[in-house]
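The complex is shown incomplete by one protein chain, all other protein chains being positioned as in the whole.
Right after this comes subunit A.
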Amino acid sequence: MFRRKQAPTSAAVSSSSSSGGVNHPAQAIARVKKEYVECQSDEGMKSCNIKLSLVEDSFVKLRGEIPGPLGTPFEGGVFQLLIDIPQNYPFNPPIVKFETKVWHPNVSSQTGVICLDILKDQWAAAMTLRTVMLSIQALMSTPEPDDPQDAVVANQYRSNREEYNRTAKYWTDVYARPGVSEDDVKIKQLMDMGFDEAKCKTALAKAKGNVEQAIEHLFA
């Protein structure tokens, strides 16, 4: 099944961020505020390092942070999520997508849109942003390739698990390492081939960040 009930969020993102919640009824804002306060003191969230923060202090746009679950190719990464609160929250689910690029069958590798039942037809008004974040973390541990958001990733997951694990880990290293830049990862890749750091940096600069070209420079 290739469900895309969760519409691409660009429209929702721009409208809610510019309005700053002017169009949101007090009920939606009041509930998000309560959830936000509860999350800051929630022991369960702290113990698994899940964080929730405000974007622009408006309570209609938040940012979630989930550490990659241990024992998965996402281990060691920190993944940012963008959370948009719809005007009729909590009667409609929050619109959540990955801001950090991630290689996972249920997440679009292009847009970060997530295929998760509770963000669509299995949503219930008593669920919270906390429930959503914990469910997304669980989804990272246990992909559902039969309900994919990204067909390419899902096919790879089913047909070549080793390659999937490698790709997912590479994406984690490149995109989800706090304080580690994309260039650092590329340089490490080149150094793994036996060249010293200074040479690798020069080659990568010459190649304007293109790893294959940098390799050519190194072997030239």
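Observations on the model:
In this text, contacts are C-beta pairs under 8 Å (C-beta built on N, C-alpha and C of every residue); 3 or more make two chains touch, one makes a residue touch a chain; residues count from 1.
Definition applied: contacts and distances are computed from a predicted model.
For the chain that is left out, the UniProt protein name among "Anaphase-promoting complex subunit 11", "PPM-type phosphatase domain-containing protein", "Superoxide dismutase [Mn], mitochondrial" or "2-oxoisovalerate dehydrogenase subunit alpha" is "Anaphase-promoting complex subunit 11". The missing chain, though absent from the display, is touched by one residue of A:Leu70, A:Ala126 or A:Ala198; that residue is A:Ala126. When you scan A:Asn92, A:Ser159, A:Ser181 or A:Asn210 for touch with the missing chain, the hit is A:Asn92.
Of the residues in subunit A, those that touch the hidden partner chain are 26-27, 30-31, 34-35, 44, 88, 90-93, 121, 123-127, 131.
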